[in-house]
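With one protein chain withheld, the remaining protein chains of the complex are depicted in position.
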Amino acid sequence: MLGNLLVSTLMSASVYAMLAVGFSLTFGVARIINLAHTAFYMVASYIIFTATMKMGLPLYVGVVAAVSLVVLLAMVTYKVLVDPMREHETTVLILTIGVALVLQELMFLWFGGYFRSVPTAVEGFTTLLGVRVSYQYVLTICVLIVTLALVWLLLMKTRLGLAIRATAQDREIANVMGMSDSRTATITVGIAAALAAIAGAIVAPLFIIEPRIWLSPLTVVLAISVLGGLGSLKGSILGAVIIALSENLVVFLVPQGAFFKGAFSLLIMIVVLLIRPEGLYGVAFEEER
Amino acid sequence: MRRYLAYLWREFRGEILVLPGRTILFSATAILLILPLLYPHPYLLRILALTFIFAIFAASWDLLSGFVGQLNLGHAIFFGVAAYASAILNLRLGLPIIITIPVGAVAAVVAGLVVGIPCLRLKGQYLSLATLAFPVILMGLVFMFTEFTGGELGVSGLTRLAPTRLHEYYISAFVGVLSILAIWKITDSKLGLVLHAIREDEVAARASGINTSQYKLIAFCLSGLFAGIAGGLYAHFMRIAGPQSLSMLTSFQAIIWTIFGGIATIYGAVVGVFVLFPMLEVLRVAPEIRLLLYAAIIVLVLRFMPEGLAPWVVDRLERECPRCKEHNAFTRRECRVCGTPLRVPLQKTPVSGEHMSGGEGLSASQEGG
Partner (left out) sequence: MLLAVKNLTVCYDTAMLLNDVSLNVATGELVGVVGPNGAGKTTLLRTIAGLVRWERECKRGTKAGNITIDGEIHFDGQRIDKLPPDEIARRGLVLCPERRRPFRELSVLDNLRAGAYLVKDHRVFQQSLESVYTMFPILKARAGQVSGTLSGGEQQMLAIARALMTQPKLLCIDEPSTGLSPKIRAELFAKIREIAKSGLTVLLVEQDVSLAFSLSTRNYILSHSKVMAEGTSDELMKDEKVRQSYLGLAGPASA
């Protein structure tokens, strides 16, 4: 029971953290609320599906294809649609909803509304903390955690990471220090999309694929990044753990809890905001003219 | 009587015919009110009635989010609360429409308080994303108390709005026109001025003695009231109140319509609904790609008209007087109010720093601004 709770919390926490970190980075550097963020996750799942089920390619080829195509898609969308509109904050909001809807409808058009699934990479089970866990599950969690650690290293230890963190603080001064903000923003959008795509690709074998699977993670990601503090990485990861834990608790403790786990995580978000209006680690942008 | 008519005609010419934008709005309203008498096709009536209902909904979003700047991503909560309240009162207690819709609207006002109070301390994107949560939480409750709310299926079998389609249409149209005019008046009133000041600079507004919290709550309640009217009408028109009315897409619809039409203008919200909602119906000819086309059209239009459709059109038909800021038809050469020529390029004026004469000004050693 406890083991079950721990394992599934770890799973959802790492998926959510992958999504929320990307969302937060995009918000911090490009200063946009990207409501299409989880749609990229959905598209990645479909690319995996196409590669493995339709074209019979091995899984890892599917993953590579998914990540690179989604990154390309995200960067082009950003450059062509969003970047020129950046000053019109509300318009950008609608543009990202529009992009998400376009992607959803394209998937409906090409794949129909059926539930799809893809094969697992590895077979078999092991016993962890007294729970029977499939190897696929373990593999997924490991890949997610390793990816997160790599992103953390990228941000904290590299030159690009420094540019991303500085731009997220003060775009103008970052420019003065020689960091082109538009270049940094485009790269960040790419990294965020890559994270979403990896999440989508890696968990695809464990979940069903359907064109609307972006909606419910979107609410969760929004809740996490608000709760952790918009633009904060630490906040996103901590928020992901909090939300994942509370969701799983509800599912485990309350009969029919699965129905309102989304509602419950948002309730937690509201409570946190009542105490800390800027979330746990809110970033205050330097005022820019 | 004749003098009164003459007065009306003068007012009409002075207020409506002077500006192309107003003329278009006026003729469109007139056509919408007369056409159904000449051509009472039930399908057309149904679409137009829904359009009016959604126009109230979008305008109420614009009042709160565009005008007061409290960007609400969960506007569906007002719509859904009113829809469910009307439906439950009507079905479980057998109350008539004349009571259920107003009570539903009042319920939405209460929802406005429930959402507004926790949001008072929140700013910017935090506020937007927090508001997103409320309808989802309510949706959780709907699924929890299924015997009361009908769960997935909702509450259905409500009394019709009116016995015939034509009646239903005119009820929606009149309530719609009145509500939208009321919202417009609010934004034009002293209250509107205060609300506008809060959007522009909340700190400054507070510093000049405005109780911003109170005014923001008023905005939440007013917006809730009108969204609630729309929700009640919708429930009785469709004869069902279901969880769909609380969904994220319902909230997003209001945002899409308003921003597409032009945010913070009220008329833009209405134009957005009248263009997009019927368009979505027309697109039924291609059911497979209906939503795809819809989303693509919105994205493309906004990409080239970032301020929205209506301001884009108005920009081309009218020009602002540089001196008194009154609008003028594009055909005029000088301002109709102050007579300033409209075509000459503006003189650039150097900004005046503080005056330096008489010894004051730069301090020799003390702190500057």
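By written order: A and B. Residues from 1 in each chain.
Note that a contact is a pair of C-beta atoms (placed from the backbone, for glycine too) under 8 Å apart; a residue touches a chain by one contact, two chains touch by 3 or more.
Keep in mind that what you see is a predicted model, and the values were worked out from it rather than measured.
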Specify the residue from the set A:A74, A:V151 or A:A166 that touches the hidden chain. A:A166
For a quick check of understanding: of A:L35, A:L81 or A:M179, which residue touches the chain that isn't displayed? A:M179
Touch residues of chain A, complete complex, unshown partner: 84-88, 159, 162-163, 165-166, 169-170, 172-181, 283-284, 286, 289
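Everything that follows uses one rule, which is that only the chains that are shown with their structure count from here on.
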Once you find the CA centre of chain A and the CA centre of chain B, what distance in Å lies between them? 32
Help me check something: in the complex, which residues belonging to chain A touch chain B? 27, 33, 81, 84-85, 88, 90-91, 93-95, 97-99, 101-102, 104-106, 108-109, 215, 218-219, 222-223, 225-226, 230, 259-260, 262-264, 266-267, 269-270, 273-274, 277-279, 282
Residues on chain B engaged by chain A in the complex (per definition of touch): 65-66, 71, 118, 121-123, 125-126, 128-130, 132-134, 136-141, 143-144, 248, 252, 255-256, 259-260, 263, 288-289, 291-292, 294-296, 298-299, 302-303, 306-308
